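Beneath this line is the structure, given in structure tokens, with notes to follow.
A single protein chain has been omitted from the complex, and every remaining protein chain is retained in its original position.
Moving on, here comes chain A:
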Amino acid sequence: MRNRATTPLNRPKIRQSWSKYNLFNLQRLRNPPTSNRTFFQQKWTAKSMARAYHGEQVRESQWARMFSRRIRSVVPMNPLSLAQDDGSGVSAGRGAGLENPRERPSRLTPFSQMTFAPLERRLDVAIFRAMFASSARQARQFVVHGAVTVNGKKMRYPGYLLNPGDLFQVEPERVMFATGAPKDKHERREGRVTRKKMAQSQEAEAEAQEEGAAEGSGEKKESTSQEQDKQNENADPRETLKALLAQAKNIIADSKDVLPAKRKQELRGFQKAVKRVLSRAESSTVLADSLESQFSGLITLLKAKPAEKGDTKRSKRDQSSSKTTNVSESTPSSTTANDNQPGEALTEAFRQAAENPEAEVDTSELTDEEFDVLKQALVQMRDNPIDSTKPYATPWRPRDYMSAFAFIPRYLEVNHNICAAVYLRHPVARPGFSEVPTPFSEQVGTAAFTWYLRRR
């Protein structure tokens, strides 16, 4: 099916998409004028506006068959009020029921906003609503390309109507690609280079296997790397720690001033440094192990004992720590301005350590925040690695303008870790609230609903 879901600027149409064009159109969307227009014209405009958003991939005749004039709704009940009276009060009095002046008038149920509720049952729309794809079209592509399972079985029909209780799952890699920021041209080039290298190395391996006797060069390389390691070993452990922490801090500080390429360099450097430190302890398998063991390995290596912290230092830094705990708890992307403080504490500690080199290396000077920094950097490195073979920019970050479209309707229960969701029930309207996400006002919804009643 050809994609006609364009987002033109001159005649704006709202689409099920997270693109910035769509955002701009959404921002300047106004209600269509009603004065000087016939009722037919109003309905036509409303219907065409609404259909451009709701299921534009569905043919009009197909949708006309799906349309149902009966709209599902619920009323939330209070068990206490049900227990207090059996409803006879409503029929008492003069027919309209006894009036209760304290009771607030219940809000109206927005039935007409639910016109397109049957379309929310479609698999492609549900995938878009669960935020697994950046547009309904992309969701459709995922389904057609076989990246989606329903109840554990591959489902290739985007028009599959989900039943309540159906569990659908999209491949996490696809979701990361759909929701992640795209690669820039340098990253694309990097990916090409690595791919070429991998192919070359594979070829070389194959050749080596064929010949079976080409080991001299490899040995040479290994020996040089070992020499380098030896040189590094001679360096002061204090220095290595300092460098490590500085790098960790830089990784965590997710400021926009730092260029992505530079951040990546730092991340890589940090990764290398951690590897180097760990390899010196001859526990090279640690990196493959869990994060906790990695971290504990690092700490034991650096002889850092956070429990044996000097009390005097602690009291000095109480103020700064109280400020920075918020920072370390909050997510890495928020730490921009306040992140300087643990860094200052760090440099001060190292300066003091440098002033009296007679004392033993005081890695116990590290505060909890600094350990947190180190730990966070490690976590981030494991969960969100740099990998130029991925189709999205690494380390993964959400694509631009994603948050403006971020909501998850209640009829879905989504587990984002594994990119799976359960379609709990059909969307319903309740007093003052409708569950079908639609960008249009009630005026448009009502007119579209009357259009499909087919009495035009």
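What we mean here is this: contacts are C-beta pairs under 8 Å (C-beta built on N, C-alpha and C of every residue); 3 or more make two chains touch, one makes a residue touch a chain; residues count from 1.
Going forward, contacts and distances are computed from a predicted model.
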Tell me the UniProt name of the left-out chain, picking from "Replication protein A C-terminal domain-containing protein", "Vacuolar protein sorting-associated protein 29", "Prenyltransferase alpha-alpha toroid domain-containing protein" or "Eukaryotic mitochondrial regulator protein-domain-containing protein".
"Eukaryotic mitochondrial regulator protein-domain-containing protein"
Using the touch definition up top, pick the residue from A:Val150, A:Ile386 or A:Ala448 that touches the left-out chain.
A:Val150
Missing-chain contact, candidates A:Glu56, A:Asp166 or A:Glu190, resolves to A:Asp166
Absent-chain contact - pick from A:Asp86, A:Glu103 or A:Glu211:
A:Asp86
For chain A, which residues touch the unseen chain?
6-10, 20-21, 23-24, 26-31, 70, 72-80, 82-84, 86-88, 91, 110, 113, 131, 150-153, 155, 157, 159-161, 163-167, 169, 172-173, 175-176, 179-180, 259, 330-331, 333-334, 383-384, 395-398, 400-410, 413-422, 424-425, 428, 430, 432-442
